[in-house]
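To keep things clear, I will list the structure first and then write my remarks on it.
Excluded from the complex is one protein chain; the other protein chains are retained at their positions.
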Amino acid sequence: MNQKIVNEFSITVGTVNGSGSSTANNTILRAIFKMGIPVSGKNLFPSNIQGQPTWYTIRVNKDGFLGRDESQHIVVAINPASFARDLESVAPGGAFFYADDIKQPVTRTDITAYAMPIKQLIRAQAEVPSNLRDLVGNMVYVGILAQMIGIDLEKIHAALDFHFKHREKPTMMNFNTVKAGVDWARANLTKADPFFLEPMNKTDGMIMADGNTAAALGAIYGGVQFAAWYPITPATSLAESLNDYLPILRKREDGKHTYAVVQAEDELAALGMSIGAGWGGLRAMTSTSGPGLSLMTEFAGLAYYAEVPVVIWDVQRIGPSTGLPTRTSQGDLTFTAHIGHGDSHSVILLPGDVFECFEFGWKALDLAERLQTPIFVLSDLDMGMNQWMSKPFEYPNTPMDRGKVLTEKDIEGLKGNWGRYLDKDGDGIPYRTLPGNQHPMSAYFTRGTGHDEYAKYTEEAHIFHRVMERLKLKHETAKEYVPAPIVRETRGAEVGILAFGSTESAVEEARAQLAADGLKSSMMRVRAIPFNKTVEKFIQKYEQVIVVEMNRDGQMHQLLCMDFPALAPKLKSVAFQDGLPASAKWIREGILKFAKPAKSSPKGKKKVAVKKTSAKKGAKK
Amino acid sequence: MNQKIVNEFSITVGTVNGSGSSTANNTILRAIFKMGIPVSGKNLFPSNIQGQPTWYTIRVNKDGFLGRDESQHIVVAINPASFARDLESVAPGGAFFYADDIKQPVTRTDITAYAMPIKQLIRAQAEVPSNLRDLVGNMVYVGILAQMIGIDLEKIHAALDFHFKHREKPTMMNFNTVKAGVDWARANLTKADPFFLEPMNKTDGMIMADGNTAAALGAIYGGVQFAAWYPITPATSLAESLNDYLPILRKREDGKHTYAVVQAEDELAALGMSIGAGWGGLRAMTSTSGPGLSLMTEFAGLAYYAEVPVVIWDVQRIGPSTGLPTRTSQGDLTFTAHIGHGDSHSVILLPGDVFECFEFGWKALDLAERLQTPIFVLSDLDMGMNQWMSKPFEYPNTPMDRGKVLTEKDIEGLKGNWGRYLDKDGDGIPYRTLPGNQHPMSAYFTRGTGHDEYAKYTEEAHIFHRVMERLKLKHETAKEYVPAPIVRETRGAEVGILAFGSTESAVEEARAQLAADGLKSSMMRVRAIPFNKTVEKFIQKYEQVIVVEMNRDGQMHQLLCMDFPALAPKLKSVAFQDGLPASAKWIREGILKFAKPAKSSPKGKKKVAVKKTSAKKGAKK
Amino acid sequence: MTQTLPMAGAAAPTNTAGLTRKDYQGSPSTLCQGCGHNSIASQIVAACYEMNLVPEKILKFSGIGCSSKSPTYFLNRSFGFNGLHGRMPSVATGALFADASMHGIGVSGDGDTASIGMGQFKHVVRRNVDMVYIVENNGVYGLTKGQFSATAEVGLELKKQGTNQYMPIDICMESIASNATFVARSFAGDPKQVKELLKAAIAHNGIAVLDIISPCVTFNNQDNAYHSYAWGKDHEAPLHELSFIPARDEIMIEDIEPGAELEVELHDGSVVKLKKLGNDYNPTHRWEALKMLEEAQRENQLVTGLIYVEPAKSSFTDTYNLVDMPLNRLTEADLRPAHETIKMVNEMMF
Partner (left out) sequence: MTQTLPMAGAAAPTNTAGLTRKDYQGSPSTLCQGCGHNSIASQIVAACYEMNLVPEKILKFSGIGCSSKSPTYFLNRSFGFNGLHGRMPSVATGALFADASMHGIGVSGDGDTASIGMGQFKHVVRRNVDMVYIVENNGVYGLTKGQFSATAEVGLELKKQGTNQYMPIDICMESIASNATFVARSFAGDPKQVKELLKAAIAHNGIAVLDIISPCVTFNNQDNAYHSYAWGKDHEAPLHELSFIPARDEIMIEDIEPGAELEVELHDGSVVKLKKLGNDYNPTHRWEALKMLEEAQRENQLVTGLIYVEPAKSSFTDTYNLVDMPLNRLTEADLRPAHETIKMVNEMMF
């Protein structure tokens, strides 16, 4: 056995979808999390319902780098159909656990292989009814793995207890199966691989959640009142979480509802309804992914021009077109920034983690009403559907911002002398009234056609021009309101790195590796469009700013060049997309194409321990 | 009377829509054209059907500058509702002809006013039945104007004869009414304004046409076989022209059809049908404007990713949203360039005049099949619906390019060993087969989901990546095929000007004015996206390149900055939009913000004669 | 903009809401003279006035088209939303949640509803959203100058468009097929019936579809010679003059007795056969309604009156069991969960 590798490896389980292995995988993830070790889980699932190969990867990393690791140190192979590629995917020196009923040869000698008699062990579990053997059988590999790498059984129990909502019977049936695995492994297997877990205290006070749940919860704390949606992977669970949590968190004594969630007939209708509700004065949102967003184009333009508050979550998957519905991407950025015919520019929020999904969940609703415009929130499949460690969600630290709304009294005070699209404050944001306002001078007529400051129809060239210029001013104003970027400067940094969204963890890991290589970098994570002054200053400060993103065309780079032509020559693009979450590997390699580390490695800094195998792009072939 | 102003002024007729004045206005336009004088006509019409103010502007310019002139030298006021603003709009020193039944005071003394007894004169025309008096009455002002500025009566007769398809009766009834106007004016009016027409020979061999008719004709010469469309201003007349001319130009002995034009239920269906037809091997197209284009977003992404040839004409009107349906714009550029979620980039053609509408009408079909991708052609309302002088249309000078298509024989030769998405030639363009191919190995399955080189479904990361990279290569290849820019270099030019589309004439006029001011410029008119080497070289050559366009956000400037970050600091944006066609005035003023003329005016060059009044942006208030 | 209008409820001469007819008016119409859509707008004014509705309690919606311009021509004191072509239903559906005590009146065209808007139309019907859905049905696209719509008669010929090949979509049958709870048909030139049906529709809880035949005086010419005007007595040279639209009067019909038929000649000489439902017709049988419509289609008749009604059903918003206070008057206290809940939420996350 090589030197022990502790809390710094990744585990991949290759199985068949519809086989119920997600309970098993979640149990492993949660147990490790409860051991205090930083951990993440990523589900690589097919776009069908049953019978196709699926993989779940768990990464443990004592330093907290939880982006995708291109190396698979431990592979658990349950699916005969993917056995060969699973075997091939194990990093040299890694461990390979496989179901012994798969009658295929283990041809590699550079790894440790363990055969697992899963079928046999589950049949021996008398309490498991025969129709559930396939399902509960997954717990066998949990037990074997627990024994071999050292997952705390108490934590496994806690994870099962949580999963089964504290119902003892199923918890114990599953736990007993885990223990059967443990017992068998203890009796029959000899540890020959280097991977070990040891308890830490790095997850104290943290939670585990996915971005879609976080977004829904954030929206609920933002007082969401109306959501219309149409099912689409990977956004579906966002709307479904609203259905899950609204009844709990907005329960009232009288049993009545302060909200409505509507499954629309398609995405055009979903956004149309949300726009109607937002116009009506409700905190309104919709959630979708690429194809749905494309269908929302015309309505997005209407909301922009008619100045209707609405929030649009786009949980990105890889496109164009239907693409790979179950793979992640940051590919909708340029499209969203200029969605719709004619001159337009969008306000876009870019949450970087689950915590921000929650935070932007409520902030987006504030911003929509403040700016009277659609607010797009671009999450992605990796952030939205996978489990992430996170700081606990924080209660909103500012009161709800309902924006500029005039009540009956206000209108009376103004003697009716107001204009829906008048810029009274010089910030480009006009005042609005809400339907139901009983003042006889409160009403106005909303339209997507040319209108003047009093919302009257017009075809006058100079008025059309004036209104459009005000919208431009409003976009300037938006810069003051949207979340500022996160800047992490390093003294003596030779290069600036600019990233956004779910790549954060992988970028930080790459930075640490580069620092070890001798290349110091500063980092800015952009959290919104339009870009504010801080973004410009950061770019100004560095000779080169490398823009890292998970798409083909370098879309953030495109938008930055558009907005900062004078600085464009400094901006370099590191962009890559293949549907898999970002890894430190391609980021590091990409950055090295532009910036070379100083010759000598900096004093004392140890090499980052994670071994690099000859990993390929797009891991699995 | 001031000094005579010959062949260098503009005439605006203010009337009511639905009143049939377009025959009158067209008659004036055509008669002047037949006098050999460069002339253009622009219709400023409301987005309704009857009863609203509408204006028609005719510009005559001996130097051939035919863009919009912000000054109105001669105004004809027929509409009581717009009388006051029509009166106000006359340039100082100008002429004002008005219907004497409008009982409103002529308050200005700096212009020449002529009252016209239209009602009275038409009632005296015995041959005009009473129900047609309003319609034919418009001929009275044609006659009066003809007499006062010198329109050749013979040419008026020719114009009427053409309009009435050589039917004598209506031609004569209208012509007699014109003559009644002439006679009355000769007897009753004294010329007091400086505007005169004098015959020239500058229109010899030229034709007059609108861009939509030209586009339809071009498509017919391109062998269009399938067009699906949905009515929308200002694109409707493109599809309707297909209906007009296909039966004439593709008439067959057997009375059968080689084409189908389908009015779809909406734009989603229009593009869907066209994609189906393009996939099936037909030369297929659709035509629309902004809102329709927005609705086509999802299908456009499918065609891009599944590599289906199809042509999409977007006759731009001003947006966002419904905007002003009857006003022009170049505002769909950035949106079109990145239409659809996910990574994508479009091939866009940018015709600059009616001649190119015809030319790109057939070329776009060639390109679509050559590149196997949607080809967007961005025209605009001004080019599409207004009458322009043009070189005669030219018969296509290259045979049809049907692209890479494999027949039964080819497949047999390859022993079926082909892949729909295999890049055999290294240019990113694969080979396709057409439905109906009877070889048992010819069939493939088209999808918007992930696919490999053999068109098989895949979720493999590296294959998805590889296919997307090939599409990027194909976009590079496109640069060789799309129309090259038109470059007009001036020796010693201090500045480069980059423009596209219908602004050409106004830009050239501005350049002439600037040259007279002492600022020399070179000009490049970009005709397609992706930008090719010539574009890059032009930008490299000049210290400053000023990008002129008719939209708010400087969209061409945006796209150039994205594509040429290293050159971005040189690129300056002159962008303006208010729905009116571009004028030399704002272009010149915009350019002067960046580039100052050399102190001394160049020797001998006379000032351009057109007088500048204190014209406002958005002319009419 | 600064004059103060009377507050609803203030003493005033006319109706029991204390409002005059003027308080229900809209801006001047910009539609063609004689367009059927104009008289529908007048009847909306009349119906709301006579029902003593407060304009502030009404929401107006429309799509895009000549018909969809109408909401600016009635009820200036009501909020209105003129949305996208074919997408009126979704905007209305969302907006009506804002304050469920308000009435929704939507105006659409046959192109807006039956072509591009077919999907949203069918779904707003299916959901039984509480609103009046008026289709101002002229068989053509007015605003884009006379293309066929999906309700155009089969065999109709139009210049530039050729001959319509398809069976017309029957708005009423479509509504009933999708389980509409109120379906009626009328003719714009029959203001009395239009008004009465409007009143019934406004009073209905749930979707009320009103298919109103509203001739386009400008484009719907069955005559093959599109816009042809005879030049001189001999009629020898008909001319196509697209840009001239003569002023015409709207076609108004006399009262039809229940059960009676009337042939109405339109401006272009084409004829529609109207038939008023008899007193013996029972509009609560879905089955009878379908039968009647199917027969009328074969007879080429337009049967007018209340075709189907199912009064008992709860409307879309009803099914959401909303609080009594209009949702858009709720405040942070009602909408943001209490501070202490955040701990619970974090615990739910594991």
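A, B and C label the chains in the order they appear, each numbered from 1.
Note that in this section a residue touches a chain if its C-beta (ideal position, glycine included) is under 8 Å from a C-beta of that chain, and two chains touch if they have at least 3 such contacts.
Please read these numbers as outputs of a predicted model, since none were measured by experiment.
**Student:** List the neighbours, among the chains on screen, of the chain that has been left out.
**Tutor:** The undisplayed chain, in the complete complex, is in contact with A, B, C.
**Student:** Going by the contact rule already stated, which one of B:Gln104, B:Asn188 or B:Thr258 would touch the omitted chain in the full complex?
**Tutor:** B:Thr258
**Student:** Taking the full complex into account, find the residue in B:Lys62, B:Arg250 or B:Lys404 that is in contact with the omitted chain.
**Tutor:** B:Arg250
**Student:** Which one, B:Gly448, B:Gly496, B:Pro565 or B:Pro581, makes contact with the chain that was left out?
**Tutor:** Counting the whole complex, the residue in contact with the absent chain is B:Gly448.
**Student:** Hey, which of A:Ile5, A:Val106, A:Leu132 or A:Leu249 is the one touching the hidden chain?
**Tutor:** A:Leu132
**Student:** For subunit C, which residues lie in contact with the unshown chain of the complex?
**Tutor:** Within subunit C, the residues that touch the unshown chain are 115-119, 122-123, 126-128, 150, 165-167, 169-170, 173-174, 177-179, 286-287, 290-291, 294-295, 316, 319.
**Student:** Can you list, in ascending order, the subunit A residues touching the missing chain?
**Tutor:** Output for subunit A: 17-23, 46-52, 127, 129, 131-132, 134-135, 164, 167, 169-170, 173, 230-233, 236, 240, 243-244, 263, 265-267, 291, 321-322.
**Student:** Counting contacts across the full complex, list the positions on subunit B that touch the omitted chain.
**Tutor:** 30, 33, 159, 162, 207-209, 213, 217, 220-226, 228, 245, 249-250, 252, 254-260, 262, 264-266, 268-284, 298-299, 302, 390, 392-396, 399-400, 415-417, 419, 433-449, 454, 457
Here is the rule we use: only the chains that are shown with their structure count from here on.
**Student:** I'd like the Å distance between the centres of subunit B and subunit C, where a centre is the mean of that chain's Cα atoms.
**Tutor:** The mean C-alpha positions of subunit B and subunit C differ by 37 Å.
**Student:** Among the residues of subunit A, pick out those that touch two or more other chains and give their numbers.
**Tutor:** In subunit A, 298, 302, 447-449 touch at least two other chains.
**Student:** Of all the residues in subunit C, which ones touch at least 2 other chains?
**Tutor:** 84
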